[in-house]
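Quick one: this structure, given as structure tokens, is what I'll be asking you about.
Not every chain of the complex is shown here; the ones you see sit where they belong.
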Amino acid sequence: MTPSSDSSAVDHHETPEASQDNRNQREVARRCADLMWAEDEASRGLGIELAEVGPGRAVLTMRVRPDMTNGHGIAHGGFTFTLADSAFAFACNSHNRRTVAQGCDIAFLAPVHTGDVLSAEAVERWRKGRNGIYDITVRCGSRVVAEFRGRSREIGGHIYEEDSGG
Amino acid sequence: MTPSSDSSAVDHHETPEASQDNRNQREVARRCADLMWAEDEASRGLGIELAEVGPGRAVLTMRVRPDMTNGHGIAHGGFTFTLADSAFAFACNSHNRRTVAQGCDIAFLAPVHTGDVLSAEAVERWRKGRNGIYDITVRCGSRVVAEFRGRSREIGGHIYEEDSGG
């Protein structure tokens, strides 16, 4: 059921080769994330932080500021979406293939308030050829506040040139 | 094909009563929008402007700022979504029934750049009981850059007390 993208799962029976392969994939994901983060003024401007990244996955966090809310302190859904969309972007670009969002569906499940710290966890559900599907769960503590599904498409090109890799 | 919510359509055969009814609905929509706008720090903070509002519809505009983009001047999809989501909110709250977004689907159809002026036009497609469906088209000039469909749900209560109305 769980996608194969859970990079944190450790298989103690993996061969040395598989283990090396996993390490390499994590390094690729980290390097892509570092390069993307340096350019992502939008995410940084919102106070988003990159908590974790791995092959096909990412966890980002954001504290809801007063300027993200209406006068009653309820967050505008657009900022919850934006956090999830950033997590989606880091996850779907973690394989060093330049990838964009084709479309997304979000379900708003609970209200979010000024001062809440949100985390968005993106997991690769399916990927084949140029297309992918990613599930992003947005939580406030342990409470789920939104479920987001993103449809990705590779557009050609890389985040960094692989030959120049270390 | 076009939903009945197009407030700008003028029916020259409408009766005086229907005409008065239309005027009243437009006044309700305008009054709801004014009250919501006063509270909507998030939309104002993004430089969004409310261009038009009517029963079941709204048009909002936004200029894409450098802080909404990545380092290459390509807009983060979250801000395109947020503009569309604001247009959705004004359209679905135009009947003076407090209404929230349950969920939304967005298709990103063309890239958006720093300095682009986007307009989001929200139209009520269907509404019955507490539920509604709204279509929001985001354009840059005449070019469509995103199509958004929102699912709304009334949560009880009004934007303003109707008895206190003029």
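Observations on the model:
By letter and in written order, the chains are A and B; residue numbering begins at 1 in each of them.
What we mean here is this: contacts are C-beta pairs under 8 Å (C-beta built on N, C-alpha and C of every residue); 3 or more make two chains touch, one makes a residue touch a chain.
Quick caveat: nothing in here was measured; it's all calculated off a predicted structure.
Counting every copy of the one repeated chain, the full complex in this structure comes to 4, with 2 of them shown.
Throughout what follows, only the chains that are shown with their structure count from here on.
Separation between the centroids of subunit A and subunit B, computed from CA atoms only, is 28 Å. Contact residues of subunit B toward subunit A in the complex are 36, 38-43, 45, 66-72, 75-79, 81-83, 85-86, 100-108.
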